[in-house]
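There's a structure below that I have some questions on.
Missing here is one protein chain; the remaining ones are kept as they sit in the complex.
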Amino acid sequence: MVIRSKTFRESYYEDIKLFQTVWIRVWIFLFLILLATLPLWGNPYVIYLINLSCIAVVAALGLNLLIGYTGQISLAHAAFIAIGAYTTAILSSKVGLPFWACLFASGGVAAAIGFGLGIPCLRLKGLYLAMATMSFGVVLENVLITWDKLTGGVRGINVAKISLFGYPLDSDSKIYYFLLVITVLVILGIKNLVRTRVGRAFIAIRDRDIAAEVMGVNITAYKVMAFTISSFVAGIAGGMYGYTMGYIHPEHFTLLLSIQYLAMIIVGGLGTILGSIFGAVFIILVPELIKGIARFSELLIPALKGKYNEEWNIAAFGLLIMIFLIFEAGGLHGIWGRIKTSFKNWPYTY
Amino acid sequence: MDQLEIKNLTLAFGGIVALHQVTMKIRKGEIHAVIGPNGAGKTSLFNCISGVYKPMEGDIRYEENSILHKKPHQIASLGIARTFQNIELFRHMNVIDNLLLGRHHRFRSGPLSGVFFWGRALREEIKHRRKVEEVIDFLEIEKVRKKTVGTLPYGIQKRVELGRALSMEPKILLLDEPTSGMNVEETEDIARFVLDIKEELEVTVIMVEHDIAMVMDIADWITVLNFGSKIAEGTPFEIQTNPKVIEAYLGEGS
Partner (left out) sequence: MTSGFLYFMQLFASGIAVGCLYALIALGFVLIIKATDILNFAHGEIIMISAMICYFLMAKYQFSFLTAVLITIVIAALMGVLTERLVLRPMLGEPIFAVVMITIGLSIFLRSLAGITFGHDNYVFPSPFPKEPIHLAGITLSMTQIWVMVSTALLVIIFFIFFKYSRMGLAMRGTADDQETALLMGISTKRVFAMVWGIAFVTAAIAGISLANVMVVNIGLTFTAISAFPAIILGGLESIPGAIIGGLVIGVIENLVGGYLDQAIGGGVKDVTPFVVLFLILMIKPYGLFGKEEIERV
């Protein structure tokens, strides 16, 4: 038997495979088993958090595709998530469509509107693009509130439960699997997209758009494509959110949410798939972490008892973003890369 | 048939005239050099051909069809590739990806195939990867193919940019100062590559250059620009002995 001293790639296919070594596949397999069995032995609150994380991961991936890969800053992401959520809500409760139709429609409607936004925004860059998308977001938020015949306005709107082959998913644990499957599919899809022609075109537009155009990339088409795909994914995340919460309200989709997603991908790592996942999970879990620390310090120092409230969470969140950016420009993904390299090089530190 | 024909091209930025009534003919398979002092309009000429600048007057005809109003990416699909004076590589990608981007217009797969990767997208990735490896072999840059382009030394970056243009499988290659910043050895390497491109790959080369010795060695035809106007054209020998050119650019005693 031949023992390999290194990973050799003997065909171009092996070079571009997603999971390059056996070990990666083993680890991912084990991780998936862990996730799959979690509802059996895990804390229900953890299940709820993972549900929220799945939604955040999907939306963050969409946003990173637009901002991290294609370099188009958008503050309208919450608006597209809202469009998806409301489409699902209306189609499921008022029209009674099954979940797969609702989700697909959510993505589709969001994509169509994203397409509509991308076209006028073609000439804009940087801060101006951020402002234009922000305006769109603010106007849409207003529309959600004022067009109450369609959206229920400030009363919000209910989302019907998903029915899987006649079996209703009416608890956090049941919807957990549903969300996980969609999340994994979206991660795979975007990871694939990014390593093909379209992904490369996106990065080229971000790095040097004039040169990209001279190389044959139709910048107009691809910029609009980036907006459309990003909005499609956001719409799906919105649908997921609707089904998970059971009830949506315009206040769930403010400019603050767009900023939160921006934080996710910056802290996680712009332009990376893993970064989007890390960032999303991190931002969802940080408030919980702080709550835990607060509760812990309350036990240690009884004088602090009662002083804690939700707002400390948010303060710490803001502080964390600042500290993160001052010390680590690559985000969580950068830190992950450094950990991996140090593992590979151990015991050599250089 | 002239492969590329430039007729009375005039380009102005506000009050500054970059090109004035420039007329040139490029024959298929030749190495055509464009020389002249700095600011003569050479890069502007290239930018017009690529479609980045829109001239005020004149026409550019490629294989008898006007490409004046085409967008840059359309001109690229027609078979005109170029390199840039200041390297315009995609710094965060590796060499292979940069070259694969040169093949962008030959791909047929779109976002849907991309997402469902394992069918058409995969086949195309492999097919084009093979082509790109041929270019890598041709330019002898195998060692750096997985390196991020931003980390490579200047000379290698220039070669990668040449590779990216070649990956387009162009019919005409525009080289904007391919040897700027290079020493004698590197310049000779580039000269050898340019000759190989002409002979093996049968690509027409239009070259903006300041290294006159190299130009005189390998060019088939030379056009001289000064202050946006063409002041002379001809074979290397004719240009070397042309008094207008000597006065404007080459200097006495060349």
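Quick notes on this one:
Note that the chains are named A and B in the order they appear, and that numbering of residues resets to 1 at the start of each chain.
One rule holds for everything that comes next: a contact is a pair of C-beta atoms (placed from the backbone, for glycine too) under 8 Å apart; a residue touches a chain by one contact, two chains touch by 3 or more.
Please read these numbers as outputs of a predicted model, since none were measured by experiment.
Note that of A:I16, A:A101 or A:I321, the residue touching the chain absent from this view is A:I321.
Contact with the undisplayed chain is limited, among A:C54, A:A85 or A:M134, to A:M134. The residue touching the chain not shown here, chosen from A:A112, A:V184 or A:I210, is A:I210. Within the entire complex, the positions of chain A that touch the omitted partner chain are 120, 123-125, 127-128, 131-132, 134-136, 138-139, 142, 145-146, 210-211, 214, 255, 259, 262-263, 266, 270, 309, 311-315, 317-322, 325-326, 329.
The working rule: only the chains that are shown with their structure count from here on.
We define each chain's centre as the mean of its Cα atoms; on that basis chain A and chain B are separated by 41 Å. Per the touch definition, chain B reaches chain A in the complex via residues 50-52, 71-73, 75-77, 81-82, 84, 88-93, 97, 100-102, 104-105, 107, 109-111, 113-117, 121-122, 124-126, 129-130, 164, 168. Chain A meets chain B in the complex at residues 12-13, 15-16, 189-190, 192-193, 195-201, 203-204, 207-208, 210-219, 225, 229, 271.
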